[in-house]
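Dropping the structure in here first, questions after.
Omission of a single protein chain aside, the complex is shown with its protein chains in their original locations.
Our next item is chain A:
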Amino acid sequence: ALCRNEKVNAAMVARLAAVGRKAKLQGYEILKAIKIDHRPFDIETNAILTPTLKLKRNIAADYYRPDIDRMYAAITSTQTNSKGAVALVFGANFHVTDGAGTITASTTANEQSGQVKIEGPLYGNIRAAAFSRDGLLFAVCTVDKGLHIYETTGWATARRLQSEKRSNALTFEPSGEYLITADKFGDAHWVGTTSEYPETSKVLLGHVSNLCAVDFSFHEKPYVLTCDRDEKLRVSKYPNSYNIQAFGLGHTEFITSVAPARFALDNAVTGSGDGTMRLWNMHTGELLQTVEMSTYLAKYYESGAALCTENTYEDRTAAIRRYGVLRVRAVDAIDAFVAVVERIPAVLVFPFRHGKLAEAQVIDIAHPPTDVGVLGDRLVVSYAPTASGELLTALRHDGDGYVADEELTAAFSANVTTLETEDVPKVQSIFVWGNKMYLERPKGEDADDQE
């Protein structure tokens, strides 16, 4: 218990920092946050040491992952449902707010907060989250291959499963009976959402590639849409998903997100690491339109509002001006599509007219985003980690276009905090997993690709 004492922790950090300064260490070499654990590294129990007592770094990192990430928490995913709830995912936790920005439930809730306590924090960071179409169910998948399904009224855990492989993306099938998970080996699985269904999942379909996104069309007999790292959008019938309807081929890089829309039943919009958004005919796979994000967003690099970073071993193209589309979503209320792009502090809204994406409205936001959620005709954008600690912003439609929704933004600002951070935290770029293997990806997470 002493280990978890804030004062002890702070004192230790201070002492270590002093020693570091005396030894003339660089800024990045001085520890800013530490976790003290009374349990020693072991060969047997936590397998962090090898038989010769060497430290296994990747095992240690995984073991302490939740602690490492607790120190660096930004909202990584913003999901909304038809009942006006907003789920904000950060690390191994998530908050649920209502349409007015007040947290109604959370994994970090305690007695004083008046929020409904959701079972959590989860072991391992949350990779993806989704609401069901009717808003009654919510699911998250974590890095430790856990799948958690909650009932949104009351936030009880409906089901908790261990899947065989870690999932990248989730979606509920329209009836809510099944959850579809997509993993990095290319398989999409069917998981029953109630305990009547078996614990093991069945394979619905497979690509031979890292699956990045999965969703369903709004047709009465819906298609299932899956997108992979090999630039493919696959449209398959459902539930007979062995029957491929079409491939949407045109992107030149991994696809990150796909958005079907009620107002454009036969169309899907995809966003990709190649810096484009594309509009497809779902039945034929025909590419109908390509939008180059650079035409709208180059100005952000030019003005310095968007910054390139240094190339690293994991991210070889960080130093160039690129436009990795993080998310595309349909905004049913105004027949439009919204998109956010990595590093660029802007939101793009494309009205959908005459079967095409029309000229976008580009709205400035304060910081680069991590995700965008649609709440009726309003947009909720989560920020990438910032020094100021701002987490969210909201936009509303004033009849002509989008403007800042000051009220909702202020409510979020007042009510929503994630865990304490000491320093500017980091969120991984989509280009780290999106890049292909021949760029020599680091060992570790993807080592089992080699199987």
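Throughout what follows, contacts are C-beta pairs under 8 Å (C-beta built on N, C-alpha and C of every residue); 3 or more make two chains touch, one makes a residue touch a chain; residues count from 1.
Keep this in mind: contacts and distances are computed from a predicted model.
Asker: So one subunit is absent here. Using its UniProt record, which name fits best from "alanine transaminase", "F-ATPase gamma subunit", "tRNA (Guanine-N(7)-)-methyltransferase (tRNA(m7G46)-methyltransferase)" or "Glycerol-3-phosphate acyltransferase 4"?
Answerer: UniProt lists the chain left out of the view as "tRNA (Guanine-N(7)-)-methyltransferase (tRNA(m7G46)-methyltransferase)".
Asker: Of A:F185, A:F337, A:F350 or A:Y383, which residue touches the hidden chain?
Answerer: A:F185
Asker: Hey, which of A:T252, A:T295 or A:Q428 is the one touching the hidden chain?
Answerer: With A:T252, A:T295 or A:Q428 as choices, the missing chain is touched by A:T252.
Asker: For the chain that's not shown, point to the residue among A:A100, A:V203 or A:A358 touching it.
Answerer: A:V203
Asker: Out of A:T153, A:S175, A:T194 or A:N243, which is the one that touches the chain we can't see?
Answerer: Checking each option in A:T153, A:S175, A:T194 or A:N243, the one touching the absent chain turns out to be A:N243.
Asker: In the full complex, which bits of chain A touch the chain not displayed? Write them out.
Answerer: For chain A, the residues touching the absent chain are 185-187, 203, 205-209, 221, 229-232, 236-237, 240-244, 246-247, 249-252, 287, 436-438, 449-451.
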